[in-house]
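Only one protein chain is missing; all other protein chains are in place.
Naming follows writing order (A, B and C), and every chain is counted from residue 1.
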């Protein structure tokens, strides 16, 4: 069975693994106060072109979203998100468990528009009974989205503008950030993100690290006491240096981008094969996740050799599925898949 | 200005006020352990035809909903409700503040159907990733709904059946319960409710009491330690006997129903006047809230003499508004309003 | 049975009851937006000599404490309180239920000292692992305390000074505030409180009102969105004007103080009787609660005619009990009690 079901099926990128081996017997202070974390912070600040950014390392995505969001909101506030957003649908109510409603906006492709945020904001404040409703307190987007789509620079600029007008911090979930940054036609850099949002995180788990997410806080008001929040929410790794070592390796040179490019190239090959064969795609993804709409007999056939994940039913004959690539996706496996698609 | 904007514009029904006066200098133990509460519990158990029901008195509706729901759910569970449900939309995220998501079902008229609950339940358990999603943990309905509509006995029986099959406690928010029970064509009694749901509350604030809601718990599993929950959630009134006295008065004879009938009669007169004049109604309400769709010039005109509440825009020329009646609505005021509607 | 067990055994002071009767049929907007609330706010601001204070009305004490504290703290912060404080011990974990630890300080008589707060604050910030501990976020005191004791002006000034130095908002629980303000030797006024703390509340439930507490917020940073918090925590009474009417009556003239004085006079008569008879007092209370240490046979004897509340065992032969007075305590009943104490 060749696995395309997710982007975390393997361990760590060989260079990261090697660095973990090389440093294994080093002795470091705990909780992220070591030199590897310091170095990694420095590299990330540089990559973001922001000397004053606060950088923190956490273990996983749900934990990171929960820690950031609950750190920002007051009790009567909620997080605005696309209805497809990870926090709205796939974190077992982690945000609600910290006391906050997720205020969802409709979305077909995972993205939300500046106009939608403005409208929700105005609707809240114009309602005579607004004190009886959850106040929008921040805006959450994912880039790329859960559907593989990405924001353009101008879309993000508009969103950022509206958020600042409405005094709503903008938080970008970058669990798969690299794949978005290197995708075809993307005009966004880390420095743009750092300029346009208040806080974001750079995903490691799905991009070469064994595990780990790097939180980057730009907005000074959101920096205070963030380490307390990490500890309380269970994200402060005792051996914090493990996270530092991994992000140090990813950002000391272009490794993070190289990994991302490889995965995206593999995904585009798969995409092309499906399109060439006449299948349509549920979302127009230029990143490492592809969502072909396939007849059930095709799914059975491909399912004999490949694992992929079920996304949703289209009609009695067809469903959407997801194929994922990553740093570990082997070109020969992709070629075999393409061959099999051609021969369907 | 004659007020039809809500059903809590005045104080208490004269008989309740008199009883509060008569008992004012009595000395009682606190926190609902007094004889008036005991008496009121007895009357309510009798009205429900359930000797083993647990009855508790709280001050207001949001508090009651929060206390009941957070008492039932485990941390990973949510409350299923219509998207129009009070807990979904008008309690400033009180349910989320106790850690729980409200899982909303679409509804045009405020009601949800047994089939919708079954579908949501099945969708959850059939999803391979269900552990990453909030588990449905109870079903919340309001009767009458926030839109004035009511469930028929057969509708409630179906809902109850599905809930029991799915092991989902059914909770009925009865903030305006009396108005539903006496409404034209209603075939539901308190005893039916007690048989078909696991817990419900009998609204007092909007039905003659100065304030107060009576929680009735039928399901033995939900009874344990409920008084701790009332205290923690701020609903345990020091002078609990004030609540006992009020419900004692409402249920020692037919007062609760008499009050409800008067209000519904007044509402039906208003409804008829709008219909006769050719205006349509947004919801088919047979209870004390009426929702006519009116041209903006009519709203301006009526707004000179009467207060009512704004519900939502229909189009550039028309909006839905709400007219409410209560125990305190004076027939002569209704007649003046009707006269003014006729003369529009 | 003559009840001295608490200060909420009766209904409302006759003048308040009369006002509720007089206004019963008035129609008002809901949720505290009515003219009675406006008037009551004005009177209270005047009594506090602070035109810019925000004044809100809630129903009960636990609810008020929870709403205020959870409105102020960030998730990693706790409320500093005496170990005897109501929030530490007698609210079923209501503060923890909103996510916050109560950081307790030892206290024999219910009071805490400025030095204790400073020490706890320094200990936190000097601990290398402070991020692994709950950060002190505000200071809670009660005046009078749960033990009937009171702060002097100089004690409160010191506490206030330390709190401001440490950037810790100071919150005073005034569930029995009046009894403290009028107690013998007290040199504190409402205006002093308003100057020295950031937020406090004026208890109504235990001082003549049927129910109700008036929150007074002085610190501008704590004012924002407080009404959202009241709604979410279940404290926003639909018929908010009931609270306005009661505080209007209490503060339109000297009623609040008159009630307090009567109760304290009655309590001091009881105190004197016990002392004259040779019994000692557990706390040196000059307010409406008295805590004699009595032999068990005396408790049995007095218990035949009077109710009082059990406070704690001293040794095999003696226990502390509490006698409370209120606006409703009748002088003839106190005289009978005194007579019976003399005849022990």
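The rule we apply is simple: a contact is a pair of C-beta atoms (placed from the backbone, for glycine too) under 8 Å apart; a residue touches a chain by one contact, two chains touch by 3 or more.
A quick note: this is a predicted structure, and the numbers were derived from the prediction, not measured.
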Checklist outcome for this item: Of A:84, A:205, A:249 or A:289, the residue that touches the missing chain is A:205
Item to check | Touch criterion as defined above, residue of B:98, B:116, B:183 or B:260 at the omitted chain | outcome: B:98
Checklist outcome for this item: Cross-chain touch to the chain not pictured, restricted to A:139, A:242, A:263 or A:334, is A:242
Item to check | For chain A, residues in touch with the removed chain | outcome: 1-3, 5-6, 8-12, 14, 17, 20-21, 23-30, 59-63, 66-67, 91-94, 97-98, 205-206, 210-211, 228, 231-239, 242, 328
Checklist entry - Taking the full complex into account, what residues of chain B touch the chain not shown? => result 31, 70-71, 74-76, 98-99, 131-132, 135, 225, 227-229, 231-232
Checklist entry - Considering the entire assembly, which residues of chain C contact the chain that has been omitted? => result 75-76, 78, 89-93, 96-102, 128-129, 131-134, 310
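By definition in this document, only the chains that are shown with their structure count from here on.
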Checklist entry - Cα superposition of chain B onto chain C: how big is the rotation, rounded to the nearest 5°? => result 180
Item to check | Closest chain to global C-alpha mean, per-chain Cα centroids | outcome: B
Next on the checklist: Suppose each chain is reduced to the average of its Cα coordinates; what separation in Å results between chain A and chain B?
Outcome noted: 42
Checklist outcome for this item: So chain C residues touching two or more other chains come to 98, 228, 231-232
